[in-house]
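Quick one: the structure is below, and I'll ask about it shortly.
Missing here: one protein chain of the complex. Every other protein chain is in place.
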Amino acid sequence: MIRLSDDDVARRLARDIPDGAYVNLGIGMPNRVASFVPEGREVMYQTENGLLGVGPAPDAGMADPELIDASKKLVTTIPGSAFFDHPTSFGMMRGGHLDIAVLGAYQVAENGDLANWATLDDNYPPAVGGAMDLVVGVPRIYIIMRHVNRDGSPKLLEKCTYPLTGLGVVSRVYTDLAVLDVTADGFRLVELAPGNSFEDVQSVTGARIAA
Amino acid sequence: MIRLSDDDVARRLARDIPDGAYVNLGIGMPNRVASFVPEGREVMYQTENGLLGVGPAPDAGMADPELIDASKKLVTTIPGSAFFDHPTSFGMMRGGHLDIAVLGAYQVAENGDLANWATLDDNYPPAVGGAMDLVVGVPRIYIIMRHVNRDGSPKLLEKCTYPLTGLGVVSRVYTDLAVLDVTADGFRLVELAPGNSFEDVQSVTGARIAA
Amino acid sequence: MIDKRVADLAAAVAPIHDGAAVMIGGFGSAGIPYGLIDALVAHGAGGLTIISNNAGAGEEGISALLREGRVAKVICSYPRTPGSIWFERRYEAKEVDLEIVPQGTLAERIRAAGSGLGGFFTPTAYGTRLAEGKETRMIDGRGYVFEQPLPADFALIRAEAADRWGNLRFHATARNFNPVMAMAARHTIVEARQVLDGPMEPEAVVTPGIFVKSVARYAVRP
Partner (left out) sequence: MIDKRVADLAAAVAPIHDGAAVMIGGFGSAGIPYGLIDALVAHGAGGLTIISNNAGAGEEGISALLREGRVAKVICSYPRTPGSIWFERRYEAKEVDLEIVPQGTLAERIRAAGSGLGGFFTPTAYGTRLAEGKETRMIDGRGYVFEQPLPADFALIRAEAADRWGNLRFHATARNFNPVMAMAARHTIVEARQVLDGPMEPEAVVTPGIFVKSVARYAVRP
């Protein structure tokens, strides 16, 4: 199978971020999306730690150590930015004010259940952060992830086996093999990554995909 | 009986406002208290509409029409003032952050019940404002009022007959005849207005006063 | 590009439909969006539910909506200020419904709606007539009343300054209910005394633009 690079998946997702959108990007792969949004679109990124209008990394020597994003990376403000406290930040999320959140996932189920905060390994202390607040409040939850785990096992499933982050919350999944919508009838194919067949993708997916 | 003037009752109450106190003054008689607090005490007055540190009326020509108190009177700021929104203002009240609220009353019962927002006259539309929030949150509720109604009937009672503002909330009552604490055993005399006897005051009070 | 500025007050209130629930900021005479209310009177929408702290005084603001018969219901804490003649007339004639909510509970119900909460327990009004028929609960030996979120279709907001992103700041005690109502309506409309050419300083923003749909200039100060 021909797999898109992480950057190409981020680039594909970025095409679906419309001009004027308010967007929260999760840590890791989701964070790359910002750099691929097409020119001419003004997108306001929210970071849960109190900034709407997250700008790019600062130029050398211009860093402000108390101006960071949720992954603790140094960032900047842009024209139109605003600072606020945590209750306001999470009111934005839960209250349905953001348009899109882009998150990573361990597992996504065909009913839209999402598992992205804990595995079955109890040796680690659990850590949840803001993921559960985002998924209940933001109307469009886009997942960006590899289609399968490193051992080849599927991440798209009939039912999640890992602890859930939220129930029935995922709108769409962008992987290195396909874009899939979550519908009332389960996964539905939106598009295949170039060079792959529907059967190829179905064969590495743990739930039925409607074509 | 010898009755104190409203100003003298306000002056008496003002003596009990300590230096450094955070105080909410209700509309009407309670509002007069501020002008009688002894020199040298710094008191921060809160007005429910979003100002801590309410200053005196503005000088002629200096009025800001959007700088008002809860009774819609023009006010000023003082050094240390802060503006805030309604959720913060009522968080201050309910959260127990203020020290004292001074309110008027229709009736006070010996168990500390307060009636100060509605009478039994149903012709008027009801109106409650912030009174119910103040009484549940502020640890010391001081009532300033005339001891009896115009028709001579008592306002201090075994049980309120008017709709309640709050249950068991009153700490102390300042009237033109006496100062009374509300205790677990009912009203207790703190002091008599000069020239009155205990019997005089008891005779116009609708509940037993412990001397 | 994000640009929430609209041509004028009339354009700003045009989407308000008959039967809408409309929050209106302000307390006393401070922070009332008089320009937007006048535009709403001219616009003509009726059967409105008005959510505000007061119910108008004199002939201006909410009083004008009541006078013109546009209001089906008022949800407020204090409808009875001196001069609330139009509210009293409509209320006595049973032409308008009234729901009285303690002021802090009103603010908190609006905040719950804007923040996506399902309701909360407050000690306010426990044991009083205003808690009748409501769920109550004893928590650590104290009585609480369950209160539900209060959302709206529209909010009319008065700001001191706005930028094209909809960021707002307020003036003195004109802040009051304006920031929390801006969060709680599906469509928040702002009149700003100043509409800035550039962006507002990020630390000075009180209401982030995400809560705002449109901004019109109205420079008059009451």
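In this document, chain identifiers A, B and C correspond to the written order of the chains, with residue numbering beginning at 1 in each.
Following the convention adopted for this analysis, contacts are C-beta pairs under 8 Å (C-beta built on N, C-alpha and C of every residue); 3 or more make two chains touch, one makes a residue touch a chain.
Nothing here was measured: the structure is a model prediction, and the numbers come from that model.
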Displayed chains contacting the withheld chain: A, B, C
Option from B:79, B:152 or B:194 whose C-beta touches the chain left out: B:79
Touch as defined at the start, partner being the missing chain; which of A:22, A:84, A:106 or A:142 qualifies? A:84
Among B:137, B:163 or B:206, exactly one should touch the missing chain; which is it? B:137
Check each of A:40, A:126 or A:152 against the chain that is not shown and name the one that touches it. A:126
Could I get the residues of chain B that touch the absent chain, sorted low to high? 19-20, 22, 42, 44, 46, 51-53, 77, 79-84, 87-88, 90-98, 136-137
Quickly run down the residues of chain C that touch the omitted chain. 108, 112, 115-123, 137, 139, 142, 144, 169, 171-172, 202-204
For chain A, which positions touch the chain that isn't shown here? 47-51, 64-70, 72, 77, 83-87, 89-90, 93-94, 118, 123-133, 136-137, 163-167
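Here, only the chains that are shown with their structure count from here on.
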How are the chains arranged in terms of who touches whom: line, ring, star, complete or other? line
When the mean CA coordinate of each chain is compared with the mean CA coordinate of the whole protein, which chain is closest? C
From the C-alpha centres, identify the chain that is farthest from chain B. A
Quick check: how many Å separate the C-alpha centres of chain A and chain C? 35
Using Cα averages as centroids, what's the distance between chain B and chain C in whole Å? 29
Approximately how many whole Å separate the CA-defined centres of chain A and chain B? 54
Chain A: which residues touch two or more other chains? none
Where in chain C do residues touch two or more of the other chains? 111
